[in-house]
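A single protein chain has been omitted from the complex, and every remaining protein chain is retained in its original position.
Then we have chain A:
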Amino acid sequence: MAAKAPDRRRNNPPSHGTTPPVFLSSSSSGAVKPKQSSRSPDEIRKIFLRTGLISSVTGSSFLEIAPLKLSVSVLGPRPLPRTSSTPFAAQAILTTEVKFAPFASTVRRGYIRDSSERDLGSRLYQALVGAIRRELYPKSRIEVVVTILDSEDEGDDVNTVYIEEGKTTVETKFWDAGRSERALGVVLAGCITAASAALADAGIEMFDLVSGGVATSFVDEVNSKGKDKGDAVSNKLYVRDPAIALPEGKTPLATCVLGYMAARDEISELWISGKVGTKNGTTEMDELVDEAIAAARSARGVLNEAAKERVQFIVDKTGTAVPSKGETTDVEMSG
């Protein structure tokens, strides 16, 4: 449980929700491992992405990847707040905010942003800031607000807490070391993809769309137990867009999340956590990154179509043909 100041402005429910505690006799053996889905490791889950759902903001999008649900609002470019301490800004100032809804995970979250939400926010900033043509919007700010409505199981260490029978203190049991990284990675990749769609919907000029990709490397459980890695690099399994559930008999090694601009072949944000070998050449890390790029490329296809969908809808509805539009602008400019 992250330390946080008490929120006095709202009538708070209990921070851990009101679901009855699950008592387990032993942590790892008795823990219910979620079922593994039947898709192949190089296949990402189906993505539902739609833009322009919130009318009160400049741009918005909604994304769903199996259990993950999130909505993105883009506000601006709007004038800088009068009280801001920033001097003259020749480029737009981007602010990103990621917030889990209190009901997004099985353990209830507070209304105040915690450390993992701030961390996701700064990573999302890094992924997007290079893609936006900020020099076109001087003296203004662009706000990207992500609300995660549902996430795959838990996304924080706090969520791997198990209360054991007969014990008064709560102990954290890391029965799956890469669990929170995988969960947060899928969330971050979803945030990046959805935020790009929302920025495109807002009509903010960008160099390229950024899509998010995740990949995790797994090894056989027996190899990891022995702790003698190095010789056991052969049977590695790379899974794109990993689910929270572990593949049968595998244990996670490292997770890579990245923001990828496919048209320019540029990585705007890279986050690797776990154990990646660097001794025997650098192929281990490169392979992991390549897998994540492949996942991001797959997501880009969906992103492109989603970005076009709303514009196509407007074109169909208004019946705007390009030549007439071109002529009207000519008139406006000459007049």
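The rule is simple: a contact is a pair of C-beta atoms (placed from the backbone, for glycine too) under 8 Å apart; a residue touches a chain by one contact, two chains touch by 3 or more; residues count from 1.
Keep this in mind: contacts and distances are computed from a predicted model.
Asks: The hidden chain: which UniProt name fits, "tRNA-specific adenosine deaminase 2", "NADPH oxidase 1", "Exosome 3'->5 exonuclease subunit ski4 (Csl4)" or "SKP1-like protein"?
Replies: "Exosome 3'->5 exonuclease subunit ski4 (Csl4)"
Asks: Can you tell me which of A:68, A:128, A:209 or A:244 touches the chain that was removed from the display?
Replies: A:209
Asks: Considering the entire assembly, which residues of chain A contact the chain that has been omitted?
Replies: Its contact residues with the unshown chain are 58-59, 77-80, 82, 84, 86-89, 131, 133, 137-140, 200-209, 261-264, 303-304, 307-308, 311-312, 314-315, 317-318, 320-322, 325-326, 329-330, 333-334.
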